[in-house]
Structure formats: C-alpha cells, structure tokens
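For reference, the structure is listed below as structure tokens.
Missing here is one protein chain; the remaining ones are kept as they sit in the complex.
On to chain A.
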Amino acid sequence: MTDSKYFTTTKKGEIFELKAELNSDKKEKKKEAVKKVIASMTVGKDVSALFPDVVNCMQTDNLELKKLVYLYLMNYAKSQPDMAIMAVNTFVKDCEDPNPLIRALAVRTMGCIRVDKITEYLCEPLRKCLKDEDPYVRKTAAVCVAKLHDINAQLVEDQGFLDTLKDLISDSNPMVVANAVAALSEIAESHPNSNLLDLNPQTINKLLTALNECTEWGQIFILDCLANYTPRDDRESQSICERVTPRLSHANSAVVLSAVKVLMKFMEMLPKDLDYYGTLLKKLAPPLVTLLSAEPELQYVALRNINLIVQKRPEILKHEMKVFFVKYNDPIYVKLEKLDIMIRLASQANIAQVLAELKEYATEVDVDFVRKAVRAIGRCAIKVEQSAERCVSTLLDLIQTKVNYVVQEAIVVIKDIFRKYPNKYESVIATLCENLDSLDEPEARAAMIWIVGEYAERIDNADELLESFLEGFHDESTQVQLQLLTAIVKLFLKKPTETQELVQQVLSLATQDSDNPDLRDRGYIYWRLLSTDPVAAKEVVLAEKPLISEETDLIEPTLLEELICHIGTLASVYHKPPSAFVEGSRGVQHRRIPPRAGSVESAESPEVGQSGSSEAPPAVIPSQGDLLGDLLNLDLAPPTATVPSVQPSMQMGAMDLLGGGLDSLMGDESDTLGGDIGGSPSMGAGLGAAPTVMPAALGGAPAVGGGLGDLFDLGGGVGMPTGFYVVPKTLWLPAMKAKGLEISGTFARRGGIIQMDMSLTNKAMSVMTDFAIQFNRNSFGMAPAGPLQVLTPLSPNQTIDVSLPLSTNGPVMKMEPLNNLQVAVKNNIDVFYFSCQFPLSLLFVEDGKMERQVFLATWKDIPNDNEAQFQIKDVHLNSDAASNKLQGSNIFTIAKRTVEGQDMLYQSIKLTNSIWVLAEMRVQTGNPNYTLSIKCRAPEVCQFVYQCYEMVLKN
C-alpha cells in the first residue's frame, strides 16, 4: 500500500467524496482523507474548497493528523483569510501545551500563515515562546520573528520583538544563538541602516563560542555574521582567525567557504611579517582544493569563488595548478571555469605544463570549450613573456589542423600577441594569410584585416588581399567594415602610389553608401585628414599604439575587495556587486576589507597607505615619461599663475596621504580609524623617505611632485596661522558610482581666487582621458573660470590632483541648502554627477572691512528679526587670537569693546555678490563658549556664516 493511491481519484465527484470522508467519524478515514488532500496539493491541484472541512480535523490529539492539517493550512490560509481565523484558537491553545514539540509546532505554523488577522493573535503566544524554558521552542520562536517581520515589519518593531531577538544572541543554547543570528541577518537585509546586528567584542565572543557547538547550518549563519564585523586591531583579528580556522575541516562545503570568507577578510588586517600570517595562508589551500573534488555543482560555485581568491591572493594556490586541469567528463560549466583559473595561475614556472594541457583541450569535441582553450593560449603568451614564442608555435600547430573554428580563434589571439610584442612574430603572417578564405566569423575577419593593414609594408599582396574583402563590403558586419576602412587607409599611407584607387573606393563606400553613422564619421575623418594634411594623417593613423596590458579581464580592485567580503554568496558567483542584483535586498551596505591598523609599521611598510589595493594585480606602471612630464608641467607654469597652479600639487601630498588615499580605502570605517592614521605617520614618510620610496607609497605618477609639495605645504601651514583654512578633502564621487573614477576634493580661497581642489583617481582598468567639468546654476553664481586641466591621461590606479579656478559670474539659482553645488564631470567613458557643499567663507572677499560709522548705521538699519544668535563652544583662544584667525578668512574685526571682563568684537564680512554680513562676537575670558550674533539683510546666510566661524575657530 503506497501513497500513490491518493493520486488515482480523478473522477468528477472527487471533492465531494473527500468532503464526506473528512467529515467521517472514523479517525482512520479522516486521516486518509487529509492525506489525499495533501497529495493533491503537492501536485498543484486546487483543493481550497475543502478548507472548512480540513480545519475541522485540527482539533485532535493525533500528532500526524495535526501536522497534516497544518501543512494544508499554510498553503491555503492566504486564500481564505476569514476561515483561517477559525484555526486561531487551536493555535493559541497549542502554544500552552505541556509538550514542547507541540508548542514549537504551533508557533512555527502560525508564523507561516500569512494572514494579517492571524498575526495579531500571534504576538502574545510568540512573546511567551521567545522566553520559553525549552530551548527547542525558543529557537523556533526566533525564526518566527523573522517570518512575522516579513509579513508585518512595523508590528515586529512595535512589539519589541527585535530587542528580545537581540537578547537571544546571549542565550545559553548555541542552537538558539544560531537561529537568532539567522533571523536577525534576514531582518537586517531589509533594513540596511538599522543597527540590528550590533557587533562588539562581547557578542563576537558569544558567537565564537556558539560556533563550536551549533549545527552546520548554524555555523554558516554565524560565520556570515562574523564576516560583517571589523576587528579593533590585528590582535583581535588574529584571535578570531584562530577560532575560525577549525571550520576549514568541516564536511559541509558551505561552512568551509564561509570560513574562508572570514579568514580572507580578517587576514587583511594582520601584519605580513607575522608567522601566523604565513601559517594561515598555508591552511587556506587544502580546503579549497578539497572543494574541487566534490559534486560538479559545488565545484562550480567553488571555482567562481576561487577565481576571486586567486586574483586577490595568488600565492595561496600557486602550487596547485594541477587540480584545475580539466577532466574529460567534467560538465562544461566546470571546464570553462577551470580554464579561467589556469590562466590566472599561469606563471613562468608552470607554463610548459599549462600549454601542453591547453593544446590537448584544443582537440576536444565541445566547440565552446575548444575556442576558450585557444584563447587561453593567447592569454598565456601575453601574460608570460617567456612563453610567447612557444604559444605562437602552438597556435601555428593548431592552425595546421584546419579545423575551422580553431583557426579563426587562433587568428584572433595572434592579433593580440602582435599588439603585445610588435615586430617579433611577423614571420607567421604568411601562414595566416593562407587561411584567409576559411574565415567566416566577423571577429576573425576583422582580426585578419587588422593584421594585413598593420603590416601592409611586409605583405606583398596586401592590396589584393584587402581588395578581395572590399568586394562584399556591404555584407560585412560593422566591425569588419570599420577595420577594413582603417586597414586600407593604413595601406595607403604606407604605399600611396599603388593604392590611391583602393582608398578612394573604400572612402566612398563608407561615406556615401553606408547608413551606419560610425562608419560614415570615421570615413569622413580619414577623408579630411588625408586631403588636408597627409603628414598629420600619418601621425594619427600610424601612431605608435600603447601596449595592451597583461590581463584585461581582471575585476577592478574596488569591486574585487567588495566581492572578497561576499565570498560564498550569489554576488561572488556572478562577480557583481551585491547591490546590483537580488531584489530582496533593498540597499545592501558596501563592505570593504578593513585596512590594517597601521599605527606602528607605517614607516617601513609602504603598503600601509593603500592596504586595500596593495595586493592588487600588476597595474600599469606609469612610465618614466609620465613622471617627468608631470614635473615639467609644474615647473613651466606661467609665473602669474604660480600660486594657483603649484599650490594644488603641494596640497596634494598632504591631502592625498591623509585624506584622499585613505578616505577612499576606508570608506565607511574611516570614522573609527581616521583618528590614528590622520596623525603624523605619513608626514614622517614624506620627510624621511627618499623619493624612491614615495612613488611606491602613492602608487601614482605625480608622486614625486606630491612628496616635495608636501613639505612646502606643511611648512607654510605652520608659518602663517592666519591663512585661509582649507577643509581636508572629502570623497565627493565614489568610484562605484562613476565607473571607476573617484573624485575627492575641497575648496580654497587663495590670493582672492576661489579654487576647487580635486584629486581624481582612476580605479578602473582602463585609461581615462578627455576630462571636462560643468556646474549647475547655484546660489552664488559659481562657475569654472577655465577648463579642467588634466594634462596627462589618467592611467589605472593613478591619482591626479587638479585645481580649478572658479569665478562667481555664472548664472544664479537658489539652491537648497544654500551652499550646495551640483557638478557634472565628463571623461571619455561617461558623464557623472555629484553634489558637494562649499564653505561660505569661500565667498568672503578681501575688501570686506566696513567703516565703523557705516557699520553702526547698518547694524541699526537691519531689522532685529534678521538677527540670529549662535553659540560657539569649546574655543580656547583669546579674543585677539580669534580675531587674527578670522581675518585670515576675510572676517574683519572693526572694533573691540571690553565690558565687565567680556570682549565684544564687531565684525564685518562681504560676500562676492556684495551682501554684507555684520556680526557681534562676545568672548568672556576663561569661558570657552563664544556668543555670536549675526545680522544680515539676507538672513538665510546667517546659518552658513556661523558654520564658517565655527570651522575657522576650531581649526
């Protein structure tokens, strides 16, 4: 007798029959009937009509029957909310049952009934169950809070369930702790800013204790929660690592990967010279290798994550190349991932083995895999220079096989090899040309045409070859058309005498007969270039190309860092930031690897400044030329502009080390760490280290200039305390929002000129050029006084400091807040928008000192309603020092009166738009709190003037 009998009744009166059975007096018959109902439900049949009859069976002491009825209820309560109420009483009664199993079952089921009316009745039983004496009930109740939150978040908050849940983190039973963590994590996902999982060393300790004793699933929840914590120092982070390491030997792969995540994140904080750091690195390899012997779907997820780990810390798996060798019967998705990692691990030491494998793969059956293997050979050539020759000969061997797609793929990668090693392997061109006719894929055709054009002078019949392509010009894809156009123009510039006709033909094809705007535009540009200035054309078209970088498919460092913090999640499988997908997460917090607390070792370790990206894959190193260029630019600046143009570069050193560089790395955590790092260590480095150290520390081209400038600026700062106070640079535009461009900046007023000082950092993988800037209309008509001067292209990982002079003659529109400035920055990639707020003191002009008489008259003239009073607290300056300091920011003291030990300072300010602001500041000796009264005809500025006072006086 099996359950399949329940499926057999498909005749007409089925529901009617079941109804009768459900109402039968015989227990056994009832149970059989409910089973039939459930069976129909599981295959998606609608049995909701039986609702009242099934609910009637609920009042029973037969546990199996009860469970079955509950199963039914969970499925159908939503569609019959009024009927579901009938069940409430039984639930409430069951929550008081002496048997914990039944109490737990009741509270568990109630939470699954997603009906508002029921949830109201749920609160009281749930509250009791959360404090139940039996841990089994408590742990079930913890999950129930998450369920209830999903249905009615407000209710959960109002009833104080969140606090009870937080208390459960300290429960004596590890299973309860794990479930509380799981429930809180799930709730926190929909409340990104709530401080639900407020992790501190005490809770961490509790979690670590529970970690040892709870179930495997609980361990996953706890480890994922631990990964959100930022340890206070390297010692704490080491002790957490030590307690997490045993999880690497767990049989459950999800536990292992979650443990790997915690370790990968926290080891970032450990000093590298620590013995433990090396031990940890060694411990990470075996569990990762073991994951690869699991079932293919586990392997797939593991491989996607290993791909990230290998990019971040290639040293972990550098000796494990062989485990990534592809097995004949691996599923295709595993094969492709393994191939990717093989290339990432390829190095001079193992390249021979890798190449032999790749060649083997290139003869397999699966076309996608073969293609990727051929591409991989090309990538090896580009990555490991010593192997290039071998790779090329392997590719030639493969071309000899004449397998169509292999040949095409090989030609595409050989083009890349030519780009990387120009003038080295051109001897193979002849072989390539033999296969011209077999190319039918656009990418391969385009690659071949590029090769012919690029080496036209060495291919005797280049014109014939290109001409043969030209015949079917209109049938080609755009990619091929564009390439053909360029190749023929190149050919013409190299052999002008014989190919005039050809070039005219292609130009007319591209400009007159094509409706593709890209093609037309390119055609016209070539045409005009050639007709106006062939020499210039030669310089443009035949310009020396920059070498292609080693690995083009690396994940950009900021994203990689974030993904490392999300190892084991969907984000890590898709290599996309968590915020980019998964609907449920309404705003995920960006996680960053915590920077090393570099208070001690800053001097000898150049990575401190950029701990996040210190392990970043080989970036394009700025060439000597760039460096010199930058320095020269600075020196050659016209003398009149010395102040504005040299100043920014001076600023840069100090600001970048203290502000920009670290800010950008620390992100949210900067609040806690800014304190120790913002101190002197970087100054020490700047002063003490020879210039050779500096470029390394900054990782960007203008480092030397910066280092020197640093000294100047600091000197200046100490010598003239009355200078205009410049706020440290803040992050205006995070790289995440601007496709890798990060902008931090501040404003300054120097010699009567308003300047916007910005650090542009390229965190993407490609070079950025063509910068431009524009402001939206704003309250004070600020506008760029000149174009944004970014002279050199911004290479990856490079930071450039620019200073943009501003005028106040632009269009005016009142902004909210008043000092808000909306900015658009453009580069070759896109246009990005951000807004920032400038200190109003920027607009205080130098001739803002009012005549005494005028002051008195004006003060009286302005209605008292316009007066605003403020307190400035904790200023430890006497009135003279304060007035001196304020003068540096163009706040002028006109008169001073002393009444009963209280100094009254009368001050005036003039804004660029000729608005006068008058102020009276009362300073009592011995009292650090000043009273400030501000009067102005435009009272809305008072608040911002007060902010300037506070800012100037406190710095």
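In the analysis below, a residue touches a chain if its C-beta (ideal position, glycine included) is under 8 Å from a C-beta of that chain, and two chains touch if they have at least 3 such contacts; residues count from 1.
The definition used in the following text is that contacts and distances are computed from a predicted model.
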Options "MHD domain-containing protein", "Akt interacting protein", "Hemoglobin subunit theta 1" or "HPS1, biogenesis of lysosomal organelles complex 3 subunit 1": UniProt name of the undisplayed chain: "MHD domain-containing protein"
Residue of A:Thr401, A:Asn516, A:Thr898 or A:Asn955 touching the missing chain in the full complex: A:Thr401
Identified contact with the non-displayed chain, of A:Pro578, A:Pro796 or A:Pro839: A:Pro578
From A:Thr90, A:Gln159 or A:Asn179, residue that would touch the chain that is not displayed: A:Asn179
Full-complex contact with the absent chain, from A:Lys93, A:Lys117, A:Lys131 or A:Lys322: A:Lys322
Hidden partner chain, residues of chain A it touches: 1-4, 6-7, 27-28, 31, 35, 38-39, 42-44, 62-65, 67-68, 71, 75, 78, 99-101, 104, 108, 111-112, 114, 134-136, 140, 143-144, 146-147, 150, 173, 175, 179, 182-183, 186, 189, 213, 215-217, 220, 224, 246, 249-254, 256-258, 286-287, 289-290, 293, 295-298, 300-302, 319-320, 322-323, 325, 327-329, 331-333, 353, 356-357, 360, 363-366, 401, 403, 568-571, 573-574, 578, 581-585, 588
